[in-house]
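Other chains of the complex are left out, but the ones given are in their true place.
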Amino acid sequence: MMNQEQKADVCRRLKKIEGQIRGIVKMIEDDRYCVDVLSQTRAISSAIRSVENLVMKQHLQTCVKHSMQSNDIDDQNEKIAEIMELFSKFRKG
Amino acid sequence: MMNQEQKADVCRRLKKIEGQIRGIVKMIEDDRYCVDVLSQTRAISSAIRSVENLVMKQHLQTCVKHSMQSNDIDDQNEKIAEIMELFSKFRKG
């Protein structure tokens, strides 16, 4: 679905997040102030949201667009139901 | 875009929300406990989210589906860009 460049970008972001999580483990072990820890976890949630936006964008621009241009109405209905579910679920957290 | 029944459903929900907001104004005027006020505002946010899910569902099942089944690639690209923006913006609040 994603081309090599897009996959490399998403993986690079995920590996950075992995490093940030290890940083938080260290903050906990070092008894760092809770509010500073929360500031870091918030940065991670924000980074994950960026990854999700990228993946969603690729999904729309490849799978969904391809489905649009096919004449497969069942597949189109399925894609629409999936987007609806993503929209609804992602806002609930 | 929405049929009469769907429009009536969404409007009925919005009018209920309007009533709930008037209820909160009264709670404030009556010096009700802040935590109870926040519980009511949260119910309103949840009701608005339900309205948004309904409107989004109609949007996907009418405008977007119609665009999918047309051969208008510019319109399809526009619809995809809009969904992407909605997905991204709605999660930022």
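Per-chain numbering from 1; labels A and B assigned in written order.
Simple rule for what comes next: a contact is a pair of C-beta atoms (placed from the backbone, for glycine too) under 8 Å apart; a residue touches a chain by one contact, two chains touch by 3 or more.
Note that the structure is a prediction, hence the values are computed from the model and not measured.
Sequence-identical chains make up the whole complex; the displayed set comprises 2, and the total in this structure is 4 copies.
Keep in mind that, in the parts below, only the chains that are shown with their structure count from here on.
The distance from the centre of chain A to the centre of chain B, with each centre set as the mean of the Cα atoms, comes to 23 Å.
Of all residues in chain B, only 49, 53, 56-57, 60-61, 64-65, 67-69, 73, 76-77, 80, 83-84, 86-88, 90-91 touch chain A in the complex they form.
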